[in-house]
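The structure appears right after this line, and notes come after that.
All protein chains of the complex are present and in place, except for one that has been dropped.
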Amino acid sequence: MQNQWLYIGLFLVIGVIVPIVPLLASRFLAPHKPNPIKQSTYECGIETVGESWVQFKSQYYIYALVFLVFDVETVFLFPWALALQKLAIFAVLEGILFILILLAGLTFAWRKGLLEWA
Amino acid sequence: MTPDQFIFLLCAALIIASAIMVVTSKNLVHSALWLVATLFGVAILYALLQAAFLALVQVVVYIGAIAILFIFAVMLTRRELRDKGPQLNQNWGLSAVMAVFTFGGLFYILSSWSGFSAKAVEIPVGTDPLRMLGYALVSPDAYVLPFEVASILLLAALVGAVYIATASKK
Amino acid sequence: MSIPLSWYLVLSAALFSIGLFGVLARKNAVAILLGIELMLNAVNINLVAFWRYGSTASLAGQVFAIIVFAVAAAEVAVGLALIISVYRRRTTVIADELDLLKW
Partner (left out) sequence: MTFWNDPINFLAEWLRGVFMGWGMAASPANAVTDIIGIVVMILFSMGIAILLVWVERKVVARFQDRLGPNRIGPYGLFQPFADIVKLIIKEDITPDGADKLVFNMAPVISLASVILIWAVVPLASKIYGVDLNVAVLYLVAVGSFGTLSVIMAGWASNNKYALIGAFRMVATMISYEIPMVVALLIPTIIAGTMSVKGITQAQSGIWFVILSPLGLLLFLICAIAELGRSPFDLNEAESEIVAGFHIEYTGMKFGLFYAGELLHAFTFGGFMAVFFFGGYGGFFGLEKLSAFTWLSNPFIQLVVFLIKALIGYWVIMWVKYSMPRIRIDHMLLFNWKFLTPLAFVLLMMTALVDKLLAPTNFYVLGMFLSNVLFAWIVIEILRAYSKRERSVTVEPAEPVAQAAHH
């Protein structure tokens, strides 16, 4: 059990090192001659106007918000799904009730016109 | 020092260092990214505590959703964070003192508790905490009520957040 | 498992204090929420550590940790929605400047 996670940890370390190796190789092999034009922000040849960190459409944020709630709830379904085969039918219905509450939230967001790209 | 302890200390150093960066970094997106590092460290701790499910939920929920939402929120409210001026208010000294006192107080209370340096018991072979968690979450004599209430809480949060976020549009 | 429970508790206390500092000292409301996240994580470390070092047969610690996840998600969703709503009306997220409500 613990060894499994140790293995994953090693995998993580090596998995980070492997992409760094070609980056380092490139650092030594590639030419490096910076100049202001080359390093300017690329926007199809037109000079960039104003701040790059523009304010974006807040609809993205609303989707992220709905996603957060749904993500938390679906992840909680995993233990239930795992134990499903040995659960009583009542317990299965409990899980389904959980999903229905979730769907009620989705219906609410839908009815409120929140999912629209307005 | 055993390997376990070594990993714990590394992980604790990561958590503390990045947590300090979270509260002191001037750039809020950096703060949020440091928060990701902290949360990842906490996930490693859960794995160390043999709570594999919670470790992964930590990554999925915190890094995959909450951190993303934070970064989105920072970018939505960017006009103010052009990093001008200090990011700490004038009471930061007092706050630091309070934080240190809180830590000292907690440490004192904990160290006078008898179970402070308890050792872990081995999880009995053949038990599967994850599957047990599955039973516990939906069986009526265990935690079905908190489970459903959590779902309703999240529903309420969704409704509330959506209401607040859209009400100001009009 | 050669790590005593105290290590986890001290780490969690430290994380909690750092989070507290963030909540008290930061100007930006989003940063204050970041501090609250740190505090919630400190609580969760405690819960899971107590589950592991107490009786592993009782799953109360894990279930409570799950509830804390849900609470954290709800808190972030509502908190950030509030901040963004305020930002839209007042174009500021500096907590000290949100002083319209005096009584």
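As written, the chains take the letters A, B and C, and residue 1 is the first residue of each chain.
Note that in this section a contact is a pair of C-beta atoms (placed from the backbone, for glycine too) under 8 Å apart; a residue touches a chain by one contact, two chains touch by 3 or more.
Keep in mind that what you see is a predicted model, and the values were worked out from it rather than measured.
Peer 1: Which chains here would be touched by the one that got left out?
Peer 2: A, B
Peer 1: From the listed residues B:16, B:56 or B:153, report the one that touches the chain absent from this view.
Peer 2: Of all options in B:16, B:56 or B:153, contact with the hidden chain holds for B:56.
Peer 1: Which of these, B:75, B:99, B:142 or B:158, touches the one chain of the complex that we don't see?
Peer 2: Of the listed residues, the one touching the omitted chain is B:75.
Peer 1: Considering the whole complex rather than only what is displayed, give the residues of chain B touching the chain that is not shown.
Peer 2: Spelled out for chain B, the touching residues are 29-30, 33, 36, 52-53, 56-57, 59-60, 63-65, 67-68, 71, 75, 128, 130.
Peer 1: Contacts of chain A with the missing chain: which residues?
Peer 2: That gives, for chain A, the contact residues 4, 7-8, 10-12, 14-16, 18-20, 22-23, 25-27, 29-34, 36, 38-44, 48, 52-54, 56-57, 60, 63-64, 66-67, 70-71, 74-75, 77-78, 81-82, 84-85, 87, 89, 92, 95-96, 99-100, 102-103, 106, 109-110, 115-117.
Assume only the chains that are shown with their structure count from here on.
Peer 1: Take the average of all CA coordinates in chain A, do the same for chain C, and state the distance between these two points in whole angstrom.
Peer 2: Inter-chain centre distance comes to 21 Å.
Peer 1: Suppose each chain is reduced to the average of its Cα coordinates; what separation in Å results between chain A and chain B?
Peer 2: It comes to 17 Å between the two C-alpha centres.
Peer 1: Calculate how many whole Å lie between the centre of chain B and the centre of chain C, each centre taken as the average of the chain's C-alpha atoms.
Peer 2: Comparing mean C-alpha positions, chain C is 6 Å from chain B.
Peer 1: Of all the residues in chain B, which ones touch at least 2 other chains?
Peer 2: Counting only residues that touch two or more other chains, chain B contributes 4, 48, 50, 53, 57, 61, 65-66, 69, 73, 76, 79, 123, 133, 137, 147, 150-151, 154, 157-158, 161-162, 165.
Peer 1: Residues of chain A that touch two or more other chains: which are they?
Peer 2: Where chain A meets two or more other chains at a single residue, that happens at 58, 61, 65, 68-69, 71-72, 76.
Peer 1: Across the complex, what residues on chain C touch chain A?
Peer 2: Residues 66, 69-70, 73-74, 76-77, 80-81, 84 of chain C touch chain A in their complex.
Peer 1: Per the contact definition, I'd like the list of chain A residues that touch chain B in the complex.
Peer 2: 1-2, 5-6, 8-9, 53, 55-56, 58, 60-62, 64-69, 71-73, 75-76, 78-84, 86-88, 90-92, 94-95, 97-98, 101-102, 104-105, 108-109, 112, 114
Peer 1: For the complex, give me every residue of chain C touching chain B.
Peer 2: 1-11, 13-22, 24-28, 30-31, 33-35, 37-38, 41, 44-45, 48-49, 51-53, 55-57, 59-60, 62-63, 65-67, 69-78, 80-85, 87-89, 91-96
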